[in-house]
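Below is one structure; the comments refer to it alone.
Only one protein chain is missing; all other protein chains are in place.
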Amino acid sequence: MTGHYCDLSNADVLLSCGSNNLENHPVSSKWVQRALDAGATWIVVDPRYTRTASQADIYCPIRSGTDIAFYGGLINYIIENRLEQTEYVNEYTNATYLIKDSYNFDPETGFFSGWSEADHKYDTSAWGYQVESETDGAQAWMSEAGVPKYTPKAVKTIKRIASIDDTSNPDYKHSVWAIMKEHYSRYTIETVCDICGMDAATLELVYKTYASTGAPEKSGTIMYALGQTQHHYGSQNTRIMTLVQLLLGNAGIAGGGVNALRGEPNVQGATDMAMLVFDFPGYLKWPSVTDTPTLRKWLETQPNAQGYYVNKPKFLIAGLKEWYGKNATVDNDYGYDWLPKIPKNGAIYTTIGTFELMDQGIMKGYFAWGQNPVVSDPNAKFNRNAMAKLDWLVVADWVVTATASFWNAPDMDPSQINTEVYLMPAALIYEKSGTIANSGRWLQWRQKAVEPIDEAKPDYEICDMLWREISKLYQAEGGACPEAILNVKWDYYVDGKIDPRPVAWALNGYEIDDSTDLGAKAPKLLPNFTKLTADGKTANAIWIYGGFYNNNADPYDPAIQPVARRHTKIDSEDGVNGKEMVPVPDKDPGNIRLYPSWAFSWPANRRVIYNRASADAKGKPWNPDRVLVAWDDSKKEWIRNDVPDFGFSTTAEDGTVTHNPPEKCPAFFMKDELHANFVTTGMKDAPLPEHYEPFETPVEKNLLNGALNSPMIKFAENESVKKGDRSQYPIVATTYSITEHWQTGAQTRMCPVLDEIQPRQFIEIGEALAAEKGIANGDEVVVFNNRSEVRMNALVTKRIQPLTVQGQTVHLVGMIHHWDWTNRYSTGEVTNELTPNVGDPNSFIPEYKAFLVDVRKA
Amino acid sequence: MELTRRGFFKATALAFAGSMAYELSTRSAAFAIDGDADDWKLVNTEEYTNICCYCSGGCGVICSVRDGELINLEGDPDHPINEGCLCPKGAAMFQLRNIVDDKTGEIIHNPERVTKPLVRRPGASEWEEISWDQMIQEIARHVKDTRDATFIDKEDGVTCNYTPAIGSMGGSQQNSEEEYLILKVMRSLGIVAIDNQARV
Amino acid sequence: MAEVRFIQRHSLLTRIVHCTVAVSCVWLMISGLFVFVPAIAAANPDLTRFMKITHRVVGVVFICMPIIGIIGSPKGVAEFFKKYFKKWTPEDVEFMKKFVPYMLMPKKVHMPDQDEVKSGQRIADGMLVISGLMMAISGLALWLGGSVAHASAETLAVMRFIHDLFFLLMVIFVVAHAFLGGGVFQPYRGGTVKLMFGNGQVSEANALYHWGFWAREELEEGAKIVVRTVPDEDRKRISSKASLGVAATTTGVAAVAAKADEAVRNAVDEAQADPKE
Partner (left out) sequence: MATVQYELNRTHLAERNAYAASEKAILFDSSRCSGCKGCMVACKCWNMLPSPMELNSQEWNASLQCPYDLGPNTRLTITFRELDSTSPYRPVDWAIGRRACMHCTDAGCVNVCPTGALFHNEDGLVTYDASKCIGCSYCLGACPFDVPRHIGKDDLSGTAIRINKCTGCPDRVSHGMNPACVTTCQPGALQFGDRTEMVKIAEERAAALKAKGYENASVYGINEMGGTHVIYVLKYGLDGYELPANPSISWMTSASEIMKPVLGIGFIALVAGLGACLLSGIGYRRDELRYDEVNHDVIDVDTGDIVKHIDKEAGER
């Protein structure tokens, strides 16, 4: 989320699209209701009339997988009716930037310019800016001792038009605004309805209502979740929401933003921590053979030329220092080469690809840390058969998950499976302490309440045991590249026992020298990430967490750290570190529910990111009742209810602090161009989101362009995918969660009370389709396609209505996916046996949310 | 039927004794509810704050603990996000550890949970128990064998130091400190196939 | 010494069934009161719970005994019921007409002769049988419907109403029956209590007073006549003083049960007619 949960209450219009937020993020209901009580309007766009929809003011049906058409139509509606927040668009976005002449989109083919058929990818530089001039990007710190030598990028000045109304400018047609306007002009209400299936009156009401937030003082928020992202163009789905929010001036304001309601308790943390193939903690790039084979290459390509991200070298080098400790020096590129580099075919190592690797016999060993991919990954039947080719499998979990017992699935023969499987009993979340990041980026401290039962252990202890044993083996026996292992710093001990607190120091960042040993003595914690350096004198595992655990008064006491604040602040005389927490006088400055003295919100305890955009160019808030930051011209300083997301002050040599005037504070100061982007080169598959049909679509053609699927769809060519055709499988299926259960159900089906309040797996079927198929409510049905067939009970309901798409009636069914063959209280079958294992080229997310099936009565 | 006097008394006595015995035998059932309001459920409990383990809302919870055992778990009323409220899953977090036995009404550890290390040997159809030490030694050996056999140190002349043969999945359930340790172990082994629940 | 003639009116089986049913009925009433009267139950929940158990156990006895009786002597039961459905004679009608005046003025109002079962008796016993039956049915329904059968709340409410209604009737007729049958009422004194709680015999004098037609028939027929020799002073007592019944009623229902037990024992021992005081 760019905002946070409580901030939803500040919205004038709320839009849930691709998120069944009341069911799957029930806490959002509290804040949505507060917004409604204050007079807000709530729109829910969903293929199903959900419990969420039942609370909304406006419900708009939509065919699964057509969100870009829906939002494209909204963009067209906004631009055509000039409902955008013009000043915002002119000041804070790249709408006035000029794009190269090489940019083009051909609706006939559905391809943008830059496509290489041979490489099967776009050359995204074809969508770049027209550069006016270049200047040297070197900064003073880059030449200090200890900083690796590299040539920084040149700072480019981009050609612009005066404003989006500068239509007489001969270059107007190359402006981002003109390109965008033309691109979405095809997305008329009629076309959108013909694609998405809703009626025009409803759609227009939705557009009109949401576009009303283009008024400067109005805020609109978009809540989305996996309904948006789990498509082979899921990243573009997310991007187009950003475009809408930027057009309406809803980004960076209270009650605005693009708000991903994330699905796992610490998936935000896992993403921050880069538990992903291509990332390094803190959203940096992991080294790869192709782009960043050396540290120098990394430093020359990854940081921006200007904007705050020019500091990325500091973050990477501090990260390497934390990784390798004193073994990382400027001479050995801070250990860069010990890190594994992503090979050329990196995408194959993401979740869908790993099962292909197992199937091919390449992947022989597998760890599952509290995850249950045998149930949660698409094409599950293929996956569990692929897993049978593993030599060994290690699962850390609370229960015997389906992943741990894949060999015991009803259709598997254990005697033929030679995988050695280890199940490590893990401690529950209240049987250990540590930090968790929520969707609103709040880092909060968990207190251990009870000892783990029996022999269960926290994951950190399991990790430690494993690492020490492996290190011991390499120490004793050598092996392949032992230095990559033996040079790793592993000193997270308190009194000789592994402990999350020293790890928290690492995440926060600390000063180092050669004698630093976290296991022996607490280091000097850094106050925040601005103190990180690229000279090897600071260490930090993840720069964005800088400042969450920074109280040097007692680094062993989490309770006096920012992460543990409870409407309290650290009591200190010097303003830096103190002994204890004291209550704050005002827990809600500005009355906009930022709660800055509760826990810590990364980055830098900022609650709403891009918050400079909440005020106009002169620093005057768009809405005086919802002030995040405001420029007080009389005092020449910034009023700060939130931590400013811009360089609001300058500290002189003598320590005096002066506030920077608004015109020197760009709103998107982290970006290379200091402006938010409508057209981008940052995505692999399109500079502007364009509608494509799901991999398995019920329609014959894409009404908006000549390509049915996105040209860059991943894994579609794999044999295991077994694409189904609309003639064979005419029904659109989608998968989703219900409020009573969670993910693969391993965790919730182990709670008898949850099995009691929702005991069965079901498929929701509209009354018309049920009648056509002779299915009565409660009947057992078989849902099938080329990949598998799954049995479950039908829940026949009025809440799913057939849609008319391109003149034909399209039926939709929805399946919950919380069941498998394991568990002693409640069992079912694996819905994901039906979902296609194809994915998005940017995020590699699978397309769970729109595929084809047929249904028959069992 | 000729019912003799003696026979009659015997029959009556048997019927009475039988039904009385039956009555008495059924009186021992334990009750889940003790209506006695005097014993406050949270008496002498210590409270620990924690964060819910389901969606990413980050709702605060309070664990009430007595004599080292979890007595109650509910929303943290001071928490600004959830203000003491919890959804059904969050409200059921107590049951991850302890449940009420539907036969006896007693609080028991959830029998579905795994609390001992287990191994499933190749070709076996059952789990067997194993010690932690033994399990860690075996896993470390597997990791080393697989890594050493498949390690690629250079690709097209570029140092790459990776193994394509091991994958690591997961991390969204752990605390951030643990995520870092898992990441550090896995990456340091040369694993590139690292993924978590972010996509599923 | 004098010879006194007795008529054997009730068989042993009849007496045993009646006696057990009577005792269990009393017990059911007492234990039922615990649920019926909130004050009693609220004061003693544990005792009430115990009473509830006994209510069910004794209820089983209450229901089973008549069934055992039927099984033991189906013909007897059939004959017994036949008597109750006999056509009413003018004397029967007269009896009913005179009943209330007679009860209030026994010295002045006199009853006509009666057959083996008086018309008033037929009504009273009929009501007792019906009440008992309804209590048994509704009781069983409440019991089984609340446990194994899971009856609807409405059914249970109806059953409870029936149980309460017939409890009311039962109380009235049981008390009246004891008042008269036990010989508390002065004109009824004279040992009729022994008909059910004793040897089942009625003296010639009592029989002639209560069931004139029947007594004379039996005496003429002679089959059921038993002749005993009793001391002179006792002869009077047999015919006119049934202090047993008086004492029992005045010391409470529980004492009746005790005395009744004693009476049963006496019957079993077939002691010579010399009721202990």
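Each chain gets a letter, A, B and C, in the order it is written, and its residues are counted from 1.
Simple rule for what comes next: contacts are C-beta pairs under 8 Å (C-beta built on N, C-alpha and C of every residue); 3 or more make two chains touch, one makes a residue touch a chain.
Just so you know, these numbers come straight off a predicted model, no measurement behind them.
Colleague: Just to confirm, in the complete assembly, which displayed chains does the hidden chain contact?
Modeller: Taking every chain of the complex into account, the missing one touches A, B, C.
Colleague: Could you tell me which of C:30, C:64, C:96 or C:165 touches the chain that is not displayed?
Modeller: Of all options in C:30, C:64, C:96 or C:165, contact with the hidden chain holds for C:165.
Colleague: Can you work out which residue in A:115, A:141 or A:825 touches the chain that's missing from view?
Modeller: A:825
Colleague: Check the options A:194, A:499 or A:693 and report the residue that touches the missing chain.
Modeller: Considering all chains, including the one not shown, the answer is A:499.
Colleague: Of the residues in chain B, which ones touch the absent chain?
Modeller: Residues of chain B in contact with the hidden chain: 22-23, 26-27, 29, 31-37, 40-42, 46-49, 62, 64, 72-78, 82, 84-88, 90-92, 94-95, 99-103, 105, 107.
Colleague: Could I get the residues of chain C that touch the absent chain, sorted low to high?
Modeller: Per the touch rule, chain C residues meeting the hidden chain are 5, 34-38, 41-42, 45, 48-49, 52-53, 56, 103-107, 113, 142-144, 146-148, 153-154, 156-158, 160-161, 164-165, 167-168, 171-172, 175-176, 179, 184-187, 204-205, 208-209, 212-213, 215-217, 219-220, 222, 236, 239-240.
Colleague: Hey, which chain A residues sit against the chain that's not shown?
Modeller: Chain A touches the missing chain through residues 22-23, 26-27, 29-30, 32-33, 49, 51-55, 57-59, 61, 201-202, 205, 432-433, 445, 447-451, 494, 497-500, 557-559, 564, 566, 568, 581, 583, 738-740, 752-760, 762, 777-778, 793-799, 801, 823-827.
As a working rule, only the chains that are shown with their structure count from here on.
Colleague: Mind checking the centre-to-centre distance between chain A and chain C? Centres are C-alpha means, answer in whole Å.
Modeller: 87
Colleague: Measuring from the mean C-alpha position of chain A to the mean C-alpha position of chain B, what distance in angstrom results?
Modeller: About 28 Å separates the centre of chain A from that of chain B.
Colleague: Any idea how many Å lie between the Cα centroids of chain B and chain C?
Modeller: 66
Colleague: At which residue positions does chain A touch at least two other chains?
Modeller: none
Colleague: Spell out the part of chain B that touches chain A in their complex, as residue ranges.
Modeller: 48-61, 63, 65, 68-70, 73, 78-83, 85, 87-90, 92-93, 95-97, 99, 102, 109-125, 127, 130, 132, 135-144, 146-148, 150-153, 155-156, 158-200
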